[in-house]
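Below: the structure, in structure tokens.
A single protein chain has been removed from this complex, and every other one stays in its place.
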Amino acid sequence: MKMVTESEWEVNVPDKQLKDKVYFENLKSVVIDTEMCSRCLTCAAICPGGITVVNNKVDFPDYETKCLDCGACVRVCPRFVYEPKSGLGDYIEFTAGRSKRFAGQDGAMVTEFIVSAMEMGLIDRGLFAGRDENWATEMFHVRDSEQLTITTLGGTKYTFADVLPELKKAVMFTKSGVGVIGTPCIVSGIRKLQQEFPIFREKVKLVVGLFCTENFHYDDISNFLKAKGVDFSKLVKTDITKGKFISTMTDGKVKFKVTEAEDIVASGCNVCTDFTAVESDASCGSVGSAKGFSTVVVRTEVAKKVIEFIRAKGHADFGDADPAQLDFLIGHKKKRAENIKR
Amino acid sequence: MEEVINELMGTIMSNQLNIPALQPVLDSVSQLPVVGLLISFILWKPVFALLICPGLSTVGILLLFFPWVERKLCGRIQWRVGPREIVPWLGGLIQLLADTLRFLFQEVIVHKDAHRPYFLQFAFLSFIAALLPLLFLNAGNVIAIETPYAIQAMLALVCLFPFFILGLGWASNSRFAYIGTVREAFMYFAYEISFIIAVIAMVVLYGTSNPLEMADKPWGLILNPIAAFTFFVGAAMATSRMPFEIAEADQEVAAGPHVEYSGIAFGLIYVMCYEKAYILCGLMTVLFLGGGSGPDIPGITPLLGNDLMGIVWFLIKTIIVLTTLFVLRTIYPRYRLDQGLNIGWGAMITLSLIALALSIVLVQGGIVL
Partner (left out) sequence: MKKVTVPEQSTVEKAVRHAAAIGVAVKESVYPLTATVQYPRQRKKMPDNFRGYILFDPEKCINCWECAFICPANAIRMKEAPNKKYYPTIDYGRCIFCHFCIDSCSGGALRATKIHDVAYKDMDEMLTLTEEMIEPPEIIREDKKLVEYQIDEKDLRLKKTREEDNLIVEKAPPPVEIQMVSQCIDRASCIGCHVCEHVCESGAISSSIANGVMRMKIDTDTCTGCGLCVKECSMQILTLVRK
């Protein structure tokens, strides 16, 4: 055991924009009420009180009495001091891959990334977003590749998942490290956490970002899809390809243009300019590669090691990817910078 | 008719137990018509031997109290208390009486796979078989049937026990009883040969097999200690006492051949073990410890008379041997079956042959007449 020397320490307290209000109220007025909130739940992850989601909005019931006024939420919120990122970002390698072991969206390279990192011993658990029978997201701690035989873990759901609150639990449990998958907003939340708190820097070893145009609240999208005639009990897969939302069911497909769903896109997505998760270790998505392949953008040395491990073991086929194909969507999201009011 | 009665009375009166201290009382009582006849009948030595000592009454009293003595003594040696709860101020003395009552009133369960007639018969037959050798056992000069072949007859009857025990196990028709029975059978073969040779060694040594004549000779324990040792170990095996409690091994096969028995049937088998032990210890006293012979004690011997003193000495020696046999269980742990057989067929037979050779040498060398 350590000797008693560490009984005094200092904590930097962030500035308040509203001086005489608690920090949550600051967050509420700056981020949530201005519809800037991306619902990444970084604040909920760090909050020792009770930040949670109420009616698709981040909220803190009874914050007047229960908020401890520590400022942690303000410190970690990626949109409190918003530095919009866009473009393709720096990368080491731009390629396309298809996992030989797993089935998922397109090439299932995200799953392959996490499992390979686990096999390398880099991490001991990966966080996956699964779903229940009504397609509501649930988080899973995957500690063994056998767990991935649960088919609901793979595939995109196009609804928000509570990745970050679960990430905090995973960080507390883990021995060697955690691998996590997230949309660009979640990735920037993780980076913010890592910037503020060394424990996340130490334990979150691999962050795989997803290409993301927009995301939907579960209530909205489920009502919308039901109205379109999608039966959740038969739904197998959802996908957005070439501007079309395709719901594949056991007995047919329902297709419609994404623009039809524009009204129900989450408000935070309107100010998001990041398509490729610039801050992640590696980004994956279907755009930019042939059908059945995933585009992989390797950005950091950690991700480079993982992809070399995959190559060495022959877990995946690799193909060609074209960065130019991403330009349209990157540009499409870049335009949203206009929506930022501050 | 009168002649026959007179002759019979003459036989009875000529072979009366002589007790000098009670003689005046007996003389006055014998004048009474029926009681006098009865008393002189009981005091007729063969009947006295059968009914009083070493016969039924002695066996009964020993059976009532010896298990208690054994448990109490073993308890003392093993730092325990032993039976205590029934009449605590007597140290649980009548524990076995209570047990007997319990056995008597308990239901005798005959399970459905058992061979019912034999199952019940063998329990009682084995008890009777264990009583038969008493006919030839003498306490001093009191003996039921006086014959020059008494030792051989006893030996033959002692060797009869196993049949009934095996019968018990067979009639039980249960696997535990079967295991116990097979073990018992193994052990019988292991001890019996050396046991018989040890007895023969003594018969050779004494030159007679009449127990009444043996009493006058020097103690067999001193003349041929090897035979005495072999006989003692054989007795321990025959009675399934602790170091050779292989057949009845409590922890393994519950109670060996009689695992299925309950109630008075079990009670009889339970006391039969003690009966067997008593008879073998009596035989040991006769063969090796000079039977009823003992030094005259001034003041007491004249009062009790030679006949009664013979009985007293016999009982004292027998009880000492019995106690020694029982205390063995506190000293030695149980042998395994293979170890028991090894001892029986190896060491015991060797020792008994040595004992026989020693006897022959002693007799041929003229050391013993």
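For clarity, chains are labelled A and B in written order, and residue numbers in each chain start from 1.
Basically, a residue touches a chain if its C-beta (ideal position, glycine included) is under 8 Å from a C-beta of that chain, and two chains touch if they have at least 3 such contacts.
Quantities reported herein were computed from a predicted structural model and do not represent experimental measurements.
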{"item": "Residue, one of A:Val31, A:Ala72, A:Ala161 or A:Ile330, that touches the chain absent here", "value": "A:Ala72"}
{"item": "Sites on chain A contacted by the missing partner chain, in the whole complex", "value": "1-4, 6-15, 46-49, 68, 70-72, 75, 172, 197-200"}
{"item": "Absent chain, residues of chain B that touch it", "value": "73, 76-81, 84, 327, 330-332"}
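Everything that follows uses one rule, which is that only the chains that are shown with their structure count from here on.
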{"item": "Inter-chain centre distance, chain A versus chain B - centres from mean C-alpha coordinates, in Å", "value": "94"}
